[in-house]
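Of the protein chains in this complex, one is absent; all others appear in place.
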Amino acid sequence: MNMTTANTARLLIKCEDKPGIVQAVSSFLYHQGANITALDQYATEAQGGRYFMRVEFELDHLESRKETLLKTFGTNVAERYEMQWRLAFVGDLKKVGILVSKVDHALLELLWRHARGTLPCEITHVVSNHEALRDSVEQFGIPFTVVNVTKENKVEAEAKINELMQGNDLLVLARYMQILSEEFVSKWPMQVINIHHSFLPAFVGANPYKQAHEKGVKLIGATAHYVTADLDQGPIIEQDVERVSHEYNVEQLRELGQDVERNVLARAVRWHLEDRIIVDGNKTVVF
Amino acid sequence: MNMTTANTARLLIKCEDKPGIVQAVSSFLYHQGANITALDQYATEAQGGRYFMRVEFELDHLESRKETLLKTFGTNVAERYEMQWRLAFVGDLKKVGILVSKVDHALLELLWRHARGTLPCEITHVVSNHEALRDSVEQFGIPFTVVNVTKENKVEAEAKINELMQGNDLLVLARYMQILSEEFVSKWPMQVINIHHSFLPAFVGANPYKQAHEKGVKLIGATAHYVTADLDQGPIIEQDVERVSHEYNVEQLRELGQDVERNVLARAVRWHLEDRIIVDGNKTVVF
Amino acid sequence: MNMTTANTARLLIKCEDKPGIVQAVSSFLYHQGANITALDQYATEAQGGRYFMRVEFELDHLESRKETLLKTFGTNVAERYEMQWRLAFVGDLKKVGILVSKVDHALLELLWRHARGTLPCEITHVVSNHEALRDSVEQFGIPFTVVNVTKENKVEAEAKINELMQGNDLLVLARYMQILSEEFVSKWPMQVINIHHSFLPAFVGANPYKQAHEKGVKLIGATAHYVTADLDQGPIIEQDVERVSHEYNVEQLRELGQDVERNVLARAVRWHLEDRIIVDGNKTVVF
Partner (left out) sequence: MNMTTANTARLLIKCEDKPGIVQAVSSFLYHQGANITALDQYATEAQGGRYFMRVEFELDHLESRKETLLKTFGTNVAERYEMQWRLAFVGDLKKVGILVSKVDHALLELLWRHARGTLPCEITHVVSNHEALRDSVEQFGIPFTVVNVTKENKVEAEAKINELMQGNDLLVLARYMQILSEEFVSKWPMQVINIHHSFLPAFVGANPYKQAHEKGVKLIGATAHYVTADLDQGPIIEQDVERVSHEYNVEQLRELGQDVERNVLARAVRWHLEDRIIVDGNKTVVF
C-alpha cells in the first residue's frame, strides 16, 4: 500500500531457499543507497524449498542508474543464488491491451478505474470480435478495433490480434468469448489475464452460471487467472464469491455474478501492474 | 427469526403453482383461529412452475387439535391443490443422532450449541468408528457407542448403526469418514446431513484440502448437504468460504477450514430443525 | 427476485398486528383474479406489535383496473385494519433525480447500472454545485445543471433545486457535499437517499475516513440511509464493510471505501425502486 514515485523500483526474485538471501539483497540495496519501502518473502518449506521475494525500494536518480543496477545485481547477487529475477520500474508505465466480446461490465470497470487513476498503466487498445462496444471504448479516447473470428479465419484473426497487440506488457480478456489457441498463448507467457465467471475449479467450460443454477450452489464466484494452453486451468490470481439463494434464476445469477467478476478482474490486473505476482508452477504467489 | 412456543406449528408445502394457494392456506388457518407468524413462498417460474411455501403459525391449545388440523387441512386444502405437505409441531422436539470419526470440531460445535440452547432438538446418541471422542461426548451426558467398520463387516456395522439410530428424525455426519451404503441412505431419505470440507462441486472425494492446495485456490470452503446415494452430490443446504493465500500449507488450510466447516454444519442442522428446508429435485429451497 | 411485467403491482402495508391480515389481503387479491408472485411479512412482536407486509402480484389488464383496485382495496380491506398502505405499479417507472458534487464514483455507478438496465427507473436530471462532472453525465444523455450553493444563497439555491427536481419520486445524494436544510428535507419525506462514507453510527460528520484512520479500525464501511432533519441519523437502508489494515493511509482508505460506497448506494436505490422498503420509525424494514 506504499505511495510510489518515479524513483520507485521493484525487485522480484524466485530461487531455491538458502540462508542469507535477505541479507544479500538488502546489503546490495543499502550499498546502492536505496531505501527499502516494502519487503515480502515466502518459502514453500521451512528449509530447502522454493523461495520468493518482492522488494520495493526508492533510489534517487533512478532513471540514470537503471542499467548499472540491473548489471550489478545480476553479477553480485543473482548469480550467486541462481535466482530467476526481474527488476520493474514504476516510472515505466506498463502497456495494456484488452480483448472483449459483447458484454461490457468487465471492460468498463477497467476503463473506469483507469480513468480515475487507480490502475497504473496505459491502456493502448481494445480489440473485439464485435462492434457492440465501440462507443463505450472510444468515449474514453482509446482505440477500438474489430477483428472478426470464425472457425475458418481463426489463424489469421489471431495473427492480426497478435500484431495489433505488439508492444503491450499485458493482455486482459475482459469476457472475451473466443478460446485463444495454444500457439497464441505461448507468445504471451503469464502475460494474459482472464476472468472466468465461476469459482474455479468448479464449473469449468461454457455457461458456468447455468451449471451453478443446476447444481443449486449457495455461493457464486469468479476467478481471475493467467491463461495457459489448458483451458480454465492457468494459475489462479484472485477469486471471490457472493451469496445467492434458491430464488435466483440463471439470469439473476449472471447479473449478480457480473459485480463479482468486475471486482475480481480489477484486483488481479492491479496486482499484476504493481508487480505483486510471482508464478510458481501452476500457482501464484501474490505479495 | 420468530420466537416460538409450544403452540407453534409449521406447514411446509410443495405443489404445482396455481392461483389461489396463499388465499386457500391463509383462509384455512384463519378459520381455525390460527395467527400466522411467518410466511415464505417461492415459485420456480412466473407462471406454472413448482410452488413452495412455509407458514409458521400459533394456535391455542395446539396439542389437543393436532389430529383435526392434519385431517382437515388434508381434505380441505391439500387435496384440491395436489400438495405434498407436512405439518411440524415445535413442541415435538426433533431427535438427532450424530456419526463421527476422530476429528472433533464439527461434533463439538453441535454439542456446544445444543448445550447453550441454540439447537432446538434432543441429541440422543453419538456413534463413532473410533474410541477417541468418548470423553468429549460423555461429559455432555450423551450416550456414546463405538461401531467398528471394516470392509468385511460393513453390512453388519451399518445394520447396527441403523438399529441404534431408530427413532431419530435426523442423522448428522459430523466428519464421519466412512461412506454410507446406498442401502443405508435409502432408509433415511433427506434425513442425513453431511459436512463436506470443500466448496462443492469443487474437490469432491478424498483430501479436498490437499486438492485445494495443489490447485492454488484463493478461497477454501465447506458444504453441508443431504446425503444421497451419489457421493458428495446430494442437495446442497449451505456453503461458506474463507480467504486464504499462497502461504497456507495443507495443514493450515485444514485448520482454517475447520472453522468454516463447523459453522456451515451448525447452520444447516439448525435450518433443518426449524423446518426451513424443502428439497426440490437435487436442490434445496431454504426459507 | 421475481421477473416483473407491466401487469405487476406491489402492495405495501403497515398496521397494527391482528389475526387475519394475510387471509384478508390474499382473499381480496384472489377475488380480483390476481396471482401473488411474492409475499413477505414481518411483525415486531409475536402478538400485538406493528405489522408490515409486501405483496407482489400479477393482474391481467392492470392498466385499466388501477383505479378500481385502489378504491376497493381501500374500502374492503385497508379501512378494516386501519392500514397505512400504498400500491405501486411496475409499469409506472419511477423518476429519479441525482445530486452530486465533485467525486464521481457513486454517480457513475448509478448511471452505469441504469444504462445496463439493472436500475428500473428514469434518471431525469443530475444537479451539482460544481461543473466538474458535466461531461460524465451528458455522455449518458442525461441533463446536467449546476446550482451553486454558498452560505449566502443557500435558501435560493435549495428553492432552485427543489424546482428542478419537481416530478421526481426519489432524490439520490451521490456524495453531495452540501447539507440540505430541514425545510428542504421536509418536502421530500423518505424520498431522499444519501450515502455516508462510514459505518454509521461510527464517524458521523465530516471526514469519516480521517476519523477511521485516527481510530485505527480494522474495517471501513459505508451506509445508505434516508435523509431526515437530523444529520446522518435517518433510517438506515443498507451498510457494508471492507477489511483494512494498519498499512492504509487516509487516501487509500478513501479509495477502497469508494468501492463499498458505490455498491451500498446502488443496492439501496434499487430496493427503493423495487418498493422493498417500509420505514418503521427511525428504522427500515427491507423485504
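As written, the chain order gives the labels A, B and C, with residue 1 at the start of each chain.
Definition applied: contacts are C-beta pairs under 8 Å (C-beta built on N, C-alpha and C of every residue); 3 or more make two chains touch, one makes a residue touch a chain.
Remember, predicted model here, so these are calculated numbers, not experimental data.
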{"item": "Residue, one of C:Thr75, C:Gln139 or C:Asn282, that touches the chain absent here", "value": "C:Asn282"}
{"item": "Chain B residues touching the omitted chain (full complex)", "value": "1, 3, 104-105, 108, 112, 116, 118, 139, 245, 247-249, 252, 255, 259, 263"}
{"item": "Sites on chain C contacted by the missing partner chain, in the whole complex", "value": "42, 199-203, 214-219, 221, 235-241, 245-247, 280, 282-286"}
{"item": "Contact set of chain A toward the excluded chain (per top definition)", "value": "2-3, 5, 19-20, 22-23, 26-27, 29-30, 33-41, 43, 46-47, 58"}
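One rule holds in what follows: only the chains that are shown with their structure count from here on.
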{"item": "Fraction-based call for chain B against chain A, same above half, different below", "value": "same"}
{"item": "Distance between chain centroids, defined by C-alpha means - chain A, chain C (Å)", "value": "37"}
{"item": "Residues within chain C bordering two or more other chains", "value": "3"}
